[in-house]
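Note that one protein chain of the assembly has been removed; the remaining protein chains are unaltered in position.
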Amino acid sequence: MSSVLRILLRRLGISVIVLIGVSMLIFAIARVIPGDPARIALGPNASAEQVANLRAEMHLDESIFAQYGYFVSDVLRGDLGQSLYTNRPVTTDIVQFLPATLELVIFAGILMVGLGLPLGILAARHRGRWPDHVIRVLTLLTVSAPSFVWAVILMLLFAFYLPLFPVAGRLGDSFDIATVTGFLTIDTLIAGNFSAFLDALSHLVLPSVALSLSGIGQAARLTRANMIETYDKPYIEMAQAFGFFPSRIAKRYAFKPSMIPSLTIIGLDFAAMLGNAFLVEAVFAWPGLSRYGVAVILRKDLNAIMGTVLIIALTFLVVNILVDLLIAFLNPRIRHSTRASS
Amino acid sequence: MSTLLDIQDLRLSFKGLRGITDVLHGISLSIAAGERVALVGESGSGKSVIARIVLGLLQETRSARVSGKVGFDGAEINTMRPRDRAKLRGTEMSMIFQDPTSSLNPTFTIGNQFAEVMRRRDPKLSRAACDARAIEMLTEVSIPNPDRILENYPFQLSGGMNQRVMIAMALVNHPKLLLADEPGTALDVSVQAQTLRLMHDLVEKHGTAVLFISHNLGVVREFADRVYVIYRGNIVEEGPTASVFHNPGHAYTRALMDAVPRITGAGLPEVPEVSDAFLAPMVRHDRGAA
């Protein structure tokens, strides 16, 4: 197990470097902004004196390196600045809005893995026959539209024409649930309100399906491709020569080795959903971080933009580290290597 | 001795993008119980597909067309249901492959793979019983510290070690027939010779019949009781090993024997690609077991 620990440490090291890079990138993007940030913050009616005061307060008069230094030390203290949009600390906003987005993305991720992998396995096992063709066309269709198109279509079909699910929001107005974790499916259970839990679930269905559809397609296509590659390996022929049934070969022999290369990409797809949540949240009026992000971008609320991007990048890095650990756990070659080589 | 494997007039063709390609043109071959038979030919001669047909694997692909008789232990492989064929594999017949390291599953331990194979015959076998039996088999193929090996993954062992593991695994269920497709070609020559000698002793001890597929006449000479020579999908010569080697009847067999590199270093001989003598069969197909 010590080699897994070594992989974790190495990954954390790389992540720190990447995070520093991300902070520089975000800082650079923020400096590209045309116009004077202080002037934008105060609006056109502020006096020149007010602007000058704010410039000094925001360290805008100092060198770019000093400004970056202030930025980093603020971030490390958990201070992402004040949002001009909500007039609250950006950290407070993120704490309020992030759980809704995470809940949505996690549900979509479960759908992606839970449906994408079995479809891919099914297609690979029936390579060249009709189930393969049907799955190929279906998955190609699901990856061929942005999630907001699926969101609109699903909403039209299953919220308006067939009113099975609610149109928007996270929870019906009649429920009043105390916020503990921010995850409504958990908070409703903590409150012991089962009908609220079911309501929260039914609100999750359409957004998470819309968000996961292209991920399901990607995961299925990837799994199929890697399974087929694995099926050409000598150890699969050996398993066949030893008379194992096709379903057992698929499950025991082909699935695990072919999952190892798939996982990295599935991790990336999961991260892509953090971005696509921007689109789905807009359609379903989901009160999450992405909706907040769009709102602050349209208002050129610099601190909030930087904070949002930073927190999403951080979430992404955490997901990637988890995926790497899972790969190390699945792949004995990494788990048992004496040196932690990539 | 009774006939274990009886192949009569076996034909195979593949349906591809460019029409139908014939691979085997009516092969007949038989192996008695406990007999070691070699099938020799150059690559592309169709020797490897025969093993896949005996196992019933090629019959299950859609592009292959197989006709003729493949009798195994009184049953007919070609007309069997796929499920019944699968029951024979790994229990009554098993196979060892060219490259041992890539033929073992990289994500399971050796012990795990042994247990999988043993449970083919007896699904209720406990893991402890499997391990005990696996250790017994690994000892038979002269692997030191077999109990430690069971916890290893294939990539942690050398090629020669994996080759022995594969032989042990192929014989653990006491199959009647062992198919060996160019075993150990991926290994270096001295390791290969060593493991083949081991395999020879082992099958003799267990009374396992072997179909040994190879392009290497030197190896065949030491291993087999009887030899079939295959060329372009036809058996061109057949007989007891000693007589084929002393008195090769067919032009192709002579060319093949000249192709064995010798220490005198005469180089590779010119092989006439197509001549009348090449295409003339000289095998009597009505021949039964030796």
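Labels for the chains are A and B, by order of writing; each one numbers its residues from 1.
The working rule: a residue touches a chain if its C-beta (ideal position, glycine included) is under 8 Å from a C-beta of that chain, and two chains touch if they have at least 3 such contacts.
Heads up, the rule we're going with is that contacts and distances are computed from a predicted model.
Of "Nitrate reductase-like protein NarX", "Metalloprotease TldD", "D,D-dipeptide ABC transporter permease" or "Pyruvate dehydrogenase E1 component subunit alpha", only "D,D-dipeptide ABC transporter permease" is the UniProt protein name of the chain excluded from the display. In the whole complex the chain that is left out makes contact with A.
When you scan A:V95, A:I153, A:V180 or A:L198 for touch with the missing chain, the hit is A:I153. Here one chain is not drawn; of A:R136, A:K256 or A:R333, the residue touching it is A:R136.
Here one chain is not drawn; of A:F244, A:W286 or A:F316, the residue touching it is A:F316.
With the whole complex as reference, residues 14, 17-18, 21-22, 24-26, 29-30, 32-34, 136-137, 140-141, 143-146, 148-149, 152-153, 155-156, 160-161, 222, 225, 268, 271-276, 278-279, 282-283, 293-294, 297-298, 300, 302, 305, 309, 312-313, 316-317, 320 of chain A touch the missing chain.
Here, only the chains that are shown with their structure count from here on.
Centre to centre, using the average C-alpha position, chain A and chain B are separated by 52 Å.
Remark: chain A residues 128, 233-235, 237-245, 252-253, 256-257, 330-333, 336 touch chain B in the complex. Those residues of chain B that touch chain A in the complex are listed here as 55, 57, 62, 86-91, 94-95, 97-99, 102-107, 109, 116-117, 120, 153, 155-156, 166, 179.
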